[in-house]
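First up is the structure itself, then whatever we jot down about it.
Here the complex is missing a single protein chain, while all its other protein chains stay put.
The letters A, B, C, D, E, F and G name the chains in turn, as written, and every chain counts its residues from 1.
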Amino acid sequence: MDEIRKILEAYKAGVFTLEEAAASLADDRGDTCHLGFANLDLQRQERCGFPEVVYCAGKTTEQSVKILAFLMARYDNVIGTRADQAVYEGIKPTVPTACYDATARMVYQHKDRTVFNGERTIAVITAGTSDIPVAEEAALTATIMGNKVERIYDVGVAGLHRLLARREDICRANVNIVVAGMEGALASVVGGLVSKPVIAVPTSIGYGANFHGLSALLAMLNSCAAGVSVVNIDNGFGAGRMAAMINGMR
Amino acid sequence: MDEIRKILEAYKAGVFTLEEAAASLADDRGDTCHLGFANLDLQRQERCGFPEVVYCAGKTTEQSVKILAFLMARYDNVIGTRADQAVYEGIKPTVPTACYDATARMVYQHKDRTVFNGERTIAVITAGTSDIPVAEEAALTATIMGNKVERIYDVGVAGLHRLLARREDICRANVNIVVAGMEGALASVVGGLVSKPVIAVPTSIGYGANFHGLSALLAMLNSCAAGVSVVNIDNGFGAGRMAAMINGMR
Amino acid sequence: MDEIRKILEAYKAGVFTLEEAAASLADDRGDTCHLGFANLDLQRQERCGFPEVVYCAGKTTEQSVKILAFLMARYDNVIGTRADQAVYEGIKPTVPTACYDATARMVYQHKDRTVFNGERTIAVITAGTSDIPVAEEAALTATIMGNKVERIYDVGVAGLHRLLARREDICRANVNIVVAGMEGALASVVGGLVSKPVIAVPTSIGYGANFHGLSALLAMLNSCAAGVSVVNIDNGFGAGRMAAMINGMR
Amino acid sequence: MDEIRKILEAYKAGVFTLEEAAASLADDRGDTCHLGFANLDLQRQERCGFPEVVYCAGKTTEQSVKILAFLMARYDNVIGTRADQAVYEGIKPTVPTACYDATARMVYQHKDRTVFNGERTIAVITAGTSDIPVAEEAALTATIMGNKVERIYDVGVAGLHRLLARREDICRANVNIVVAGMEGALASVVGGLVSKPVIAVPTSIGYGANFHGLSALLAMLNSCAAGVSVVNIDNGFGAGRMAAMINGMR
Amino acid sequence: MDEIRKILEAYKAGVFTLEEAAASLADDRGDTCHLGFANLDLQRQERCGFPEVVYCAGKTTEQSVKILAFLMARYDNVIGTRADQAVYEGIKPTVPTACYDATARMVYQHKDRTVFNGERTIAVITAGTSDIPVAEEAALTATIMGNKVERIYDVGVAGLHRLLARREDICRANVNIVVAGMEGALASVVGGLVSKPVIAVPTSIGYGANFHGLSALLAMLNSCAAGVSVVNIDNGFGAGRMAAMINGMR
Amino acid sequence: MDEIRKILEAYKAGVFTLEEAAASLADDRGDTCHLGFANLDLQRQERCGFPEVVYCAGKTTEQSVKILAFLMARYDNVIGTRADQAVYEGIKPTVPTACYDATARMVYQHKDRTVFNGERTIAVITAGTSDIPVAEEAALTATIMGNKVERIYDVGVAGLHRLLARREDICRANVNIVVAGMEGALASVVGGLVSKPVIAVPTSIGYGANFHGLSALLAMLNSCAAGVSVVNIDNGFGAGRMAAMINGMR
Amino acid sequence: MDEIRKILEAYKAGVFTLEEAAASLADDRGDTCHLGFANLDLQRQERCGFPEVVYCAGKTTEQSVKILAFLMARYDNVIGTRADQAVYEGIKPTVPTACYDATARMVYQHKDRTVFNGERTIAVITAGTSDIPVAEEAALTATIMGNKVERIYDVGVAGLHRLLARREDICRANVNIVVAGMEGALASVVGGLVSKPVIAVPTSIGYGANFHGLSALLAMLNSCAAGVSVVNIDNGFGAGRMAAMINGMR
Partner (left out) sequence: MDEIRKILEAYKAGVFTLEEAAASLADDRGDTCHLGFANLDLQRQERCGFPEVVYCAGKTTEQSVKILAFLMARYDNVIGTRADQAVYEGIKPTVPTACYDATARMVYQHKDRTVFNGERTIAVITAGTSDIPVAEEAALTATIMGNKVERIYDVGVAGLHRLLARREDICRANVNIVVAGMEGALASVVGGLVSKPVIAVPTSIGYGANFHGLSALLAMLNSCAAGVSVVNIDNGFGAGRMAAMINGMR
């Protein structure tokens, strides 16, 4: 009921056209919502454990807003990645529970704040300060998906004692996300210290031959430490999602 | 006669210099029109089935406008790709039949609206919403060339039921154009469902290691499904043209 | 009946183990045949118009032989690509109708020699003599799939008159497959001459900066002629299959 | 005691020089065994959950044999990857419990056959038959590390029904390892069906523009399905190790 | 004398500091002029046949202006490439003979208009209109170096008759410069028509997989026609210089 | 004492929050200063010979300012690289000894002006004027680290006499830093003239196929002269640091 | 007459089948000779100044022999490149004037030994001894095409005096071919010394990051010296042909 009301309100506020509002309501019990430019997967939560996540880059602001409005009406926790401020401005009026994190570039709704995994934390570790935006995308994703996150930032291998000082925290974590640009060595060093999985996120931070993250990507794929797997360059969301899945296992 | 009148009007409106107008008129019965900076191929329609298409990127607005003005005077259906709003603004005053599609970035004239191929449709399928601009370039191209087009958007493989729900439409189409970025998997999946040719268009949509479309391009070239061939990254026009050619066979 | 007999014979000849023979017989009316190391798609002919094609590279000789033996028992026309002489030697004793084409590296069975498409020919055009093995893979594939093929070899653009001498043949063809290495220019030139689709196959022929076919691949993807689409480097089979699909349309 | 005896036997059999045997015995209670050309990490099991794994490529046969002999004396379960038959021949005489799997190219000892994770299985899924060697490396690794493995081979996306027929098995698995070459689309499709983590392994199987696994690697990194992370090309071991770590969580 | 006067004037106009003016005058008979940030090669004309050419990209406007002012004081014909309007604005007040060509992005002085090579022309040929800026850089360079240039624009291979219509002009030229982006096929086709050298210039014009000129570059390096050599992507100047050198031989 | 006072002043000026100021003061005798978004390595000077250097790209202006303020309070000589004017504007008010070099893009403090290495100079050599910004980053770095630097600019190999004229200076230097874009040939030529180490810095200066410094990078890595090692593209800082280390040996 | 006799002899010796001999004789006055697998361009000499050159790589020995036999019957001077000893063994019996150069990997006939260009020499310069095979391909090509060649080998830039000692020879040459692997710096250095064109040939000689000639190729394309153009990696023939064309101009 609540969902229907929200769709109606959004329609009134001009977010949806008549047609779109109709589609949103009609599809309510199906497995897909047909918005014309988008085909929302309404089985995703049940099938994969979390509703469809909206990748806002490449979409118009209007498209992003409509999709998020629909999803936020239907689900408690919703994520839009690579969103700029304009998407947030577009959705705020009709969805007051929507939030924006400028560092992580995420528009999201986090109504159900249950922490599913008790004391099992996900550590998000960065090599440097410049890697923080990607790390925040990972941390926020994992948090919204019901995990406890510990941030361990700026512990790159050029000053090993900074990392070793946090060794206990790292070993205690259930999953480690390592975010690093340049030579991405941190993933291998962390991988060699722990018995839990490491999700490595290469970032595009670095001088010329970083080639937009290629150096860190290749380094992480070639990690001499076992138990390291890799997601796309700068893809904090992907790492957060993967870590949440792993942390949720029992 | 009509063509000559239009050239004269464009000359008067300042689109052509005296010299260019003279050239345009003189070349009227030849196989090339020499505009100085351009050498228009007047055999293209007869030889290849459609007049020369203008790739506006890299040309000045003025050059694009002149070429399009000439072609629109001579042919019913004309296409300019990768055109920004300014090209349209330049041509509108003297060619009122010119249209602009901002999503597809195309300036075009579509006077002859004959549909050549009866019920034989071309399906244009996208993996996501962000792929729509490229898909629209393909769809509009095919439409102007006299084909019936069916749009099947946002049916990427992460939610297979969305695709399978449209399976019948896909199998009924005479040619399928699959537009996808990221890992471009949709081309292989569609290729495995149909007995008709699939034209795959990789797009430059995606996180870092997409490398401006390279990931989707390589994936589509390596498709495990037979009956898939590939056009350039983001080249919706090329796919639309290819599909129109195939659909026109009998 | 005939199929069952052949499976039994192959079992006796030692091609299949008892288990595999049983699987082959049991799956007879299902949509998949489970051979343990392979999962044969028995819907492929009906769904896509031709039975599953066996890519022999990367498989052991024994695996290729078993799969081909099963398919040749079941279907009239069967293709194995990238097969060396040993695969042929392995299958010949139990499947006397199997053939081998050393140039095209194909093991095949071509029992149903119907030509489906009347006078509609597929032209297979090469830039040079070194491109012939890939061209033969394409030509043989198209032939086995019921098409009339015309070979137009060694007409590369360095001697344009050789190509123009064959212009009529090329324009008469219903589909053109262009096979070229080095700079792959032939695809664009042919594409500019015809109103029918061109399938371009880059080959790995050339000096250093050919980079195993990359130069021709990129060139063909960037063809300035419309109506050209591209398959994988050296993938004659893919081009033949695509061309057969297109030629089969009506 | 047992370990010391084995070292002495290996010394007698000529596997170790006097010096190496001395080092092996001396280091017995330390955290590193110094063999001159190698520095074995004796904390690895305790720190990371499994003893050091030997990457035999790039080592001389003699070096691989010595390292494996030492580790097999000390630990129950030991793995050597990328090992050819010669390594096995070298170690067999003094370590009769050593095994060799030619498909997976692994020399290993699997004495402790405890299955740690009860009914929680790891599914190893391949797109084609040619991907099996890499898949076997993953499967054997996970098995030796105490996991129950289910093999689901040759279910590539060109024949989707083969995959969907196994959907239940795939969804029941606790972790899925997807092994695919060419366009690597299977990882995304599986990722879209499950709520458990997917470890994707690109293989170097494919025609020219596969570029030794690059096409599948990039595709998997760009997967549109969340919950997919990637290991190095053809790195079955890495996937097996990662999956075992994840499956071991509780 | 004239040169000294000009340096003094430029000093007075504030182009040179006192120090720089002194250096400019002092170096007058040496082989290098030391401007601090630049070290002008005063032997270049004698050694290589033309004074040093100034590559303005990467230099500050001020640096470009000073270097050009010095060279224009000393030599009749001077070239600055990749110069924006600001460089021209900076030099115009003190060097009224300086010219600017916005299409070619060149600032230059062309006082000695001798044509050294009689009727021996250099043909500058483009595939399309978008290639003209690079072609103009080549044409203007060759002209300033004393050559007669014939422009043959927009004769790409998709409409072969446009090229063949100019065949006589092309064959009559002493050197041909071929400027093309996309698949760069024009270089091979021209190379196959002539007995004179072809200088090929790849341009960065094209859809995605052009990869900033890589497709045309590789294609031209792999030309199946002999007598084709290649300069850097978009390097019209380099082609013009090379052609001038060749045309100047006797 | 002095350091504490400066931290307090910066706190008052609003550079640090209360928390950050507290952390800065507390960490005073530890080996790391925890600023939340950064983890400053306070052992770096002792361990590696110079305090941590701040890579400002990818950090917010605010983050850069805070880190630099802390370091400048604690150490005499401090370096921030890739800093824009805004960082300098941010730090100037509270740290009046901070300087900015717009060419080198460095914010720095250079209070201890001791020259450690007597007459042992580091030569910084560029191929062209466009390479100067990178060279200045190297030169300034080496200077701040206590070295005497000699600049030898614009002596690229196209005019060998300019280089040979400086041969004595080059041979006298204790270390040579060679900064070059395009084909980076200067590194090899200098390497062949000297018996002292050469640090090569590729720059991203050049026409298309420079590919953002790749051409110079590969050239320098492949230098036929021994005694040449390479740092990252445009990484003047890295070269300056390396040269300072070498020059400091005795 | 002589040509007919030779074809007949080759037919008798079994080089040609009856059909091929007939084709060879029939085509005698046409512009193409149709050998089935090859389409020999009989206008090449007249159009481009030298008969078709046979690239033997990728052709079977038998194909190469037949093509060369035909051409050697018809023309005095004939070249086959990338030919192994077997091609020579195949042609020797029927064409006693055929020669083989194992270093250059060329089979050739050099009956007309006229030197067309008087004292105008082509210098072939190598950086090292390992570059000699490619240089010999260039030198032999130029020689057979009627040029005087001067070899200047092993004068790489690591020992500049070796090059400068030959400076006079280099400056006297009418065209310089520079053959170099590794960093390819020699092309730029020679380019800076001369006023005549330089043809640069990158070779695949070098340690790892040479990437099969890529380092030298990119370096040469980015040469800071004007008047340098580039042919394909290891393409000595292409350089020799280009140089011969240039040297033949007057």
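Simple rule for what comes next: contacts are C-beta pairs under 8 Å (C-beta built on N, C-alpha and C of every residue); 3 or more make two chains touch, one makes a residue touch a chain.
Everything numeric here is computed off the predicted structure, so don't read it as measured data.
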{"item": "Contact with the hidden chain (one of D:Ala10, D:Ala38 or D:Ala226)", "value": "D:Ala38"}
{"item": "Omitted-chain contact residue, chosen from A:Ala127, A:Ala142, A:Ala173 or A:Met245", "value": "A:Ala127"}
{"item": "Selected from G:Leu8, G:Cys171 or G:Ala209 as touching the chain missing from the view", "value": "G:Ala209"}
{"item": "Among G:Asp84, G:Asp101 or G:Asp154, residue touching the chain not depicted", "value": "G:Asp154"}
{"item": "Interface with the undisplayed chain - residues on chain A", "value": "127-128, 156-160, 181-185, 187-189, 191-193, 206-207, 209-211, 214-216, 218-226"}
{"item": "In chain G, positions touching the absent partner", "value": "128-132, 153-155, 158-159, 161-162, 165, 181, 205-211"}
{"item": "Where the unshown chain meets chain D, residue by residue", "value": "31-32, 36-39, 41, 43-44, 52, 55, 57-59, 63, 67, 202, 204, 212-214, 217, 232-235, 238"}
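Please note the rule applied: only the chains that are shown with their structure count from here on.
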{"item": "Inter-chain centre distance, chain C versus chain F - centres from mean C-alpha coordinates, in Å", "value": "59"}
{"item": "For chain D paired with chain F, centre-to-centre distance based on mean C-alpha positions, whole Å", "value": "44"}
{"item": "Gap in Å, rounded to a whole number, between the CA centres of chain F and chain A", "value": "36"}
{"item": "Junction residues of chain E - those touching two or more other chains", "value": "128, 158-159, 181, 192-193, 206-207, 209-211, 214, 217, 221-222, 225-226, 232-233, 238"}
